[in-house]
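The complex is shown incomplete by one protein chain, all other protein chains being positioned as in the whole.
A, B and C label the chains in the order they appear, each numbered from 1.
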Amino acid sequence: MISLAMAKSFPLLILLILLISAFIMPLVKNNRVVKGISLGTMMMAAVLSVITMIYVVKNGSFVYRIGHWDAPWGIEFYISPMEAAIGVLFTWVAGLILWYSLYSLEKEIPSEKLPFYYLLVNVLIGALLGIVYSNDIFNCFVFVEISTLASCGIVVIKDKKENIKAALKYLILSCLGSGLFLMGIAFLYSITGNLNMTFIYKEVAAAQYVYPNVILISVVLFTIGLGVKSAMFPLHTWLPDAHSSAPSVSSALLSSLVLKGFVILLIKILFRALGFTLVKELPILDLILILGSLGMIMGSVFAILQKEIKRVIAYSSVAQVGYIFFGIGLASELGVAVALYHVFGHAVTKAMLFLTVGAMIETTGKKKIEDFKGIGKEMPITLGLFTLGALSMVGIPILPGFVSKWNLALASISAGKPILVAIILISSILNALYYFPVVIHGFFGEENLKDRVYKSKQKPVKEMLPVICLSVAVLFVGLISEPLIQLFSLGLK
Amino acid sequence: MNKIILMTILLLPMIGSIIGYVLGWKSREKYRDLFNITMTGLVFLLVTYLYKAVRHGTIEVFIPDIMVTGLYLKLDMFRYIFVWITCFVWFLTTIYSTQYLIKYKNRNRYYAFFMLTLGSTIGVFLSENILNLFTFFEIMSFTSYALVIHDEDQYAHDAGQIYIGMAIGGGLILLLGIFLLFDYTGTLNISEYPLKMAEMGGLKYLISTLLLIGFGIKASMVPLHVWMPKAHPAAPAPASAVLSGILIKTGIFGIMILSGYIMKDDQVFSMILLVGGLTNMLLGSFLAMFQRNIKRILAYSSMSHAGYILVGVGLMGILTEHKAVAIYGALYHVLNHALFKVLLFMGAGIIYMILHELSINEIKGFGRNKTLLKIIFLVGVLAVAGMPGFNGFISKTLLHEALAEAHHQYSGIGFTIAEIVFTLSSAFSLAYLLKIFVAVFIEKNEAYSGQYKSHVRAGAIIPALIISVVIIWIGVRPFTVLHMLEGAVESFGYHGHLEAHFYTMGNLKATGFTMLLGVIIYLGFVRTVLRRKDANGENLYVNPALNWFNLENHVYIPLGVYLFELISEMFHFIDQGMIRLVKATSGWMIALQHIEIRPDRFQQLKKKLEAGIGRKPLGPIEDIQLVKETAELSVKTKSYVQEVVHDIGEEIYSLSDVVQRVGRNMNTLMFSVLSFAVILAIALVVMIY
Amino acid sequence: MERLFINYFETGAIILFGVGFATLLLHNNLIKKIIGMNIMDTAIFLFFIAKGYIPGREAPIIQDVHKGAAGYINPVPSALMLTGIVVAVSITAFALALTIKLHEKYGTIELDQIMEMRGD
Partner (left out) sequence: MKHLLLLFPVFLPCIYAILYGLIRFKGDTHREVFIGTAIVGNLLLVIFMLQSNPLPSLHLFRLDQFVDVYFHVDKMGILFSLLASTLWIFTMFFSMEYMTHEKNTKRFFSFFILNLGVIMGIAFSGNLFTMYIFYELLTLATYPLVIHAETEDALYSGKKYLIYSFFGATFILLGMILLYSVTNDLSFAANGIIGKLDNYNETILLAAYFVMFIGFGVKAALVPFHSWLPSAMVAPTPVSALLHAVAVVKSGIFAIIRVSYFIFGADILGGMKGHLWINVMVIFTIVLGSLMALHQENLKKRLAYSTISQLGYVLLGIVLLNKNALIGGLFHLINHAVIKITLFFIVGAIYFTTGKKSIHEIKGIGREMPITMLCFSIASISLIGIPPTNGFASKWFLALGGIAENKIFFVVILLFSAFLTAGYLLPIVVTAFFQGEERALEEKKEPPLKILIPIVTLTGVIVLLGLFPNIVLQFIRSIVGEII
């Protein structure tokens, strides 16, 4: 099939579509057109990514040279099933979030800034996809910087005091992170002389005996650098502020996609550039495991202490990222595959949670958890969707949250660390502790439901449709867990 | 055919109870009374009809698949005696009841339970399967409970509580025994036990002890008798009559089965029974002397007579050659006791029916002019005392003979004591009976001269008359009954009949001696020690035993209460354990949060600040300077200052505040960068070293 | 110790990084913080370029004759750092823009004062 054969160039095409279209937007006066462009390009990207995915699954991984220069000089895209799948995830989730934003964004940000917003989103998604696809570390660095700027942009766009504060904090910390990342590249480059991951992999095998410390240092720099950006536990401090103050569409994007982009990059560096066998020997994975576990517990603990609902969900992201690092830290193929799966599961679920919460905040104008008592009567569908997300987070079977917890537990047993199962379970209990009260007080309680009018604040179903699609996606991701995990472990090899 | 009759005997009272209840519902009480009398009469006739069949062979009925293990009924001569006497007594008491209860409330309920009790009692006696026996035993306990508390006053409820409590407790212990029995023998059929139990070792004593406790409670064995002196007087007279006359026999029946079948005449076990029986005999009759309530006296008397029977059962196992005497004696006494005790209770009931009073201090002299009642009562008294010519004499003689045989066979000091006890308790019997009889029927009392005569109705007196006739008839012609008993003895595996001579010189002499002793005790103890003159110069009986050591009040209740409280407390703790744990933990957490951190310093600061409001404050601290300036500005700022003061005081007052502060600080950029640096440093150090 | 002197570029870069970090950490003023950030970035660029520098070689610009691969330093780090500088500059610009915004909203660029004014 011709179209499938052409699929090799699709990743680049996706990037080009997104980035180029982004800069058309400020030129357009009509906001509706801007929205149309944004959604249209995202949908195109989504379709293309699916085709790429199909191609990769059929024909296996491929390398695409940009500008037809061969590596190591030219930049190339390396598309394995993992990358393709993540690409599909990013484009689709972003597409759905954008769809939702069509109806709600204007209520949060001034309409003259709308084109810039969509510009930033397109750039952001393009950069994230670049991080995912690219096989060149430095190229990744550039994309990381672009995405950082763009994500700061979509935080600050609301133009409120706390947004700016949060964005500045985010920016400074991100910048520190990218600094470390760049330093890491420098170290790695100094011993391997390459920036292309495939080549680094080849060189590093020889170099590890000559320069063991350099590899160690560079790995630490990568981990911490990317850890800051992906809110690894004690470095997460920017996240709650940024995520909770941003417009809910931005929060959804940031939480579900942006964090994940950096995690994917870390995985790529650790397991593709350095290689499984090498990394396994390094103590870095233990560090990641410890920090991941800490994040799982402490993120939830912090979430329990919060009063604003968006902050709760933001802290929940910290905990969920902890799961991902936990999976990486297990140093087994299953562990990493499950971590990748959790990227998937968490992306769809968290997007859904942020959007539903956004809808609730939008209609009620309130932020505190206690203000949402009895909301289930006013917005049954919204809270119902929220409940689904919460159930997934807590770990109810079939839903993705459960699947990843289950597999993480199995992986930790097979890694010979059964005690970690306790951490997983404690973390799920803690999850339940902060998600369920919202649901219970939302739906039940005589006092809570007094004076509430049924469906009085419900948004039209049309506007909630993207979220419903996300909920379907949640179920879908839960159902196809097994092939996905297999796909990922395939992609890692 | 016989099988169907057997089933009918069992089911008829139960069905009859329901029909009677429904009849009584429509307030056609006459029909119901008639119906009940007919029912019991019919049952009695049917049982009598079966006599011939049973003489020829046992009747067995087995219905599988119901009540878990199936229903296995058996009627042999041994059981026949119990069944027959039950039906006979019940028939008469039913007639009696129609009269007695005429002014009582809840008659309908009474009859229903009365009939149910009959059915279950028959069931107990008919069961071959020990589980069936237990089943009927329990039903009987429950149905008779309703009879005990019929009056529904406080006394009845108290008595009923002890009664049902002990009955259930005993039943469960019995059940435990049955479980073990079944587990080790694999069978529930009573007649199969002798073979199976023979092979069992020491465990059989555990089993037999459990079973003995279970049955012993019903048979009012010391020290399990505490319910009895309370429960029997509490019930209406006809109910007391059957409780005392028949229901005790269910316990006896169980013990006989235990001794004769299950333990198969084990020496040790029989010895225990003998000792227990003797204790019962002595204690029952001794305590009876002290009582003032007629029914209570009779209840203790029943206890004493249960002892006689137990002695017989015990001797059954101890004797090797002349076992038959003991068996005859025991069974005979079962029969006799049922008769004369029912008679006496009926007499007491008639008195109660008229006077609503049972204390002999109140009713003394009541029966002086009531000849018929006096005669009937006298017959009962003499029968209990064992006067020759009455049935009590026959069985007592047999028992005494058995005891003498045992003495002869083993010749130990123990048996000498046993004989003394036997004689003594017979003497006591006479003493307490004389106490009643003299007080009620011989002494003079102005209040009761002549009147009330018309109140004694035929319905009440006729059954009593019938029983007295039977008593005398048995006393005169003992061998008729002995003939009947022959078959029963065969059930225990002994053949041949007894050539006993009752009216010999020796027996009469012994009886005479006992009687004399009894009279002496009556005159020397009962009349002198237990009778005091009260303020009005009247002679009244007192009961010093009331203040004596009392098993129930001094042992069982305190023990039970303390144990119960203790366990309850423990389990209360466990019950709330989980929640308490959580609450305590959270309490500790909260306490931890409120731990004061250097309160003195901040308190001082706070005080200073508070003092600073409104006037010129002094102090080197910058804050205070600030406060001072603002304080002077306006009243509005004053409140603001107060807030500040409050804040400072509150903010750093406790650990939780500190934590909050730290939390807030953690969100600052400074902290973020710092933590970043720290993590980086740590990671690098850890990695490289 | 000796190695520190031999690799004086790297050593200098690390020291510079430390200076930048300290500036970022310790200063309250946002502008100073951003300057610190820039110093750090510069340190990294220095470090990276030092990796590509080989003493005694020429810049990889062909003048007159081509000296062969042995004659020039590694051009890749230098090229990369060009990109890096661009990125750093853009971030600095963004950070400064935010600072201006903050100043508009809060009237100060001292971070502790901004943090004091919580909420509204």
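Quick note on the criterion: contacts are C-beta pairs under 8 Å (C-beta built on N, C-alpha and C of every residue); 3 or more make two chains touch, one makes a residue touch a chain.
Here the structure is a predicted model, which means the values were calculated and not measured.
Shown chains touched by the hidden chain across the complete assembly: A, B.
Screening B:Y51, B:Y155 or B:F179 against the full complex identifies B:F179 as the residue touching the chain left out.
Residue-wise, the contact with the chain that is not shown comes from A:W406, picked out of A:F62, A:F116, A:F276 or A:W406. Across the entire complex, the residue among A:N59, A:T277, A:S414 or A:S456 in touch with the chain not shown is A:S414. Per the touch definition above, the residue from A:P26, A:G74, A:P212 or A:P397 contacting the chain not shown is A:P397.
In the complete complex, the residue from B:I4, B:M505, B:A535 or B:I579 that touches the missing chain is B:I579. Within chain B, the residues in touch with the undisplayed chain are 65-69, 105, 131, 134-135, 138-139, 142, 146, 149, 152, 157, 160, 164-165, 168-169, 171-173, 175-176, 179-180, 182-183, 567-568, 571-572, 574-579. Although one chain is not drawn, its touching partners on chain A can still be listed: residues 394-398, 403, 405-406, 409-410, 413-414, 418, 421-422, 425, 428-429, 432, 436, 440, 444-447, 449, 479-483.
Throughout what follows, only the chains that are shown with their structure count from here on.
If each chain is drawn as a node and touching chains are joined, the picture has every node linked to every other.
Averaged C-alpha coordinates give centres for chain B and chain C that are 97 Å from one another.
Centre-to-centre separation between chain A and chain B, using Cα means, comes to 75 Å. Each of the following residues of chain A touches two or more other chains: 168, 172, 176. Contacts with at least two other chains are made by residues 669, 673 of chain B.
Every residue of chain B that touches chain A in the complex is listed here, in rising order: 663, 666-667, 669, 671-673, 675-676, 679-680, 683-684, 686-688. Considering their complex, residues 138, 141-142, 145, 148-149, 152, 156, 159, 161, 164-165, 167-168, 171-172, 175-176, 178-179, 182-183, 185-186, 189-190, 193, 195 of chain A touch chain C.
Chain C makes touch with chain B in their complex at residues 21, 24-25, 33, 111, 115.
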